[in-house]
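Since the structure comes first, as structure tokens, the remarks are kept for the end.
Of the protein chains in this complex, one is absent; all others appear in place.
When the chains are written out, they are named A and B in that same order, and each has its own residue count from 1.
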Amino acid sequence: MTVKDHSSADDQALVRAAQRGDMAAFEELVARHRDKLYARAYSMMHNEEEAIDLSQEAWVKGWQRLRQFQGESSFGTWMTRIVINLCLDQLRKHKRQRTESIEAMDEESGGVERQMPVVMVNPTAGLERGELRQRIDRALGQLSYEHRTVLVLHEFEEMEYKEIAKTMGCSIGTVMSRLFYARRKLAVLLADLKKQDSV
Amino acid sequence: MRAKLGRTIGVGWFAIALALLAGGQVNAPAADMKLQAFLLWGTDDSKPPEGKDYKPVQLDVRQKLKDLPLKWTNWFEVRHKDIGVVQGATSPVPISEKCQLNVTRGIGPELEVTLIGKGKEVVRRKQALPKGEMLVLGGNAPNSTAWLVVLKRLE
Partner (left out) sequence: MDHDEQLKLQAFLDGELPEGEAREAAEWVARDREAAAMLEELRHTREALAGFETGTQLPESREFFWSKVQREIQRRETPAPEPARAPLFTVLRRFLVPASALALVFAATVMVIRPAGPLGGTAGTEIETALSDSGAFTYRDYSAGTTLVWLTYPADNEDAESDEIGTLE
């Protein structure tokens, strides 16, 4: 029995084969896009185990819904949206289980981020890529779920405000406030990290 | 006349219904309660030991185990068995050469689960197990690992 080599096929061909039930074709798609999907899940959840589980679940759902994919976007983008929605569901579950964060209360009262002084020097200038990623990872980990989510959807998923509002089930005004707060907080955290490291 | 006939028929059906009830036949005989029993091995290693054909644990079971106060990072399935238990009957679930789980069905969602190790009853637990819920028995295993027996009631 000859095993078809899918490694040279493009995504479109693989998707068509997988839609006809070719699991090996789907496996190739998983191999190609799994890192990107995991990265997005990790950015949102900031927890490795949860990100792995949610990625896995996203791939299972991707297989189940494959017939619905009509090529309106790239396959990678379609899968990323699936994992984002799973992450959002999980985050909503987390939110029900924890008390309201101080950040969220501050944001609603609209005070904290306005009081943070502007960070004048670029805190990431001169950093190596690996070091920069580490600092951003640490800083992102200190944001609340809501702030990290809006940042990920805007900066990584490149969604517009309106789309983020629809995805998160909030107003555009809330999206803008959260994004502003998240960016300002991140700038201050990165500046603080730079100060700590230089001491 | 019609009214009298109607009443007679009604009483007749009522009597039949009562006769069925009196015979204790009203309840349909309880269908099998469908359970899945898993024997799991818990470890902080990312892989099972060499030569062991353990599989990664099912996602839904893994997610429920995450919420329990268990320190091990990874769980692998050593074996699993689908069982159906009828009311009043006991199903044995062999775990290892020395251990066995006996599952006895009570009324409705009630189960009695007995863990027998080396011929002795180690623990017996009676509780309801509604659809979708899990009962987990566990303990330490050699080399800082753990064993779990998971009983999951199927939808």
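Assume contacts are C-beta pairs under 8 Å (C-beta built on N, C-alpha and C of every residue); 3 or more make two chains touch, one makes a residue touch a chain.
Keep in mind that this is a model prediction, so the values were computed, not measured.
Contact with the undisplayed chain is limited, among A:A9, A:L88 or A:L132, to A:L132.
Of the candidate positions A:V30, A:I82 or A:M168, contact with the unshown chain belongs to A:V30. Within chain A, the residues in touch with the undisplayed chain are 23, 27, 30-31, 34-40, 42-43, 48, 52, 55-57, 59-60, 63-64, 110, 114, 118-120, 122-124, 129, 132-133, 136-137, 151, 154-156, 160-161, 176-177, 179-180, 183-184, 186-187, 190.
Residues of chain B in contact with the chain left out of this view: 9-10, 13-14, 16-18, 20-21, 25-29, 31-32, 34, 46-47, 55-56, 58-59, 64-65, 67-71, 87-88, 98, 104, 106-110, 112, 115, 120-128, 130, 132-144, 155.
As a convention for this text, only the chains that are shown with their structure count from here on.
Taken together, the chain A residues at the contact with chain B in this complex read 49, 53, 56-57, 60.
Contact residues of chain B toward chain A in the complex are 59, 62-63, 66, 73.
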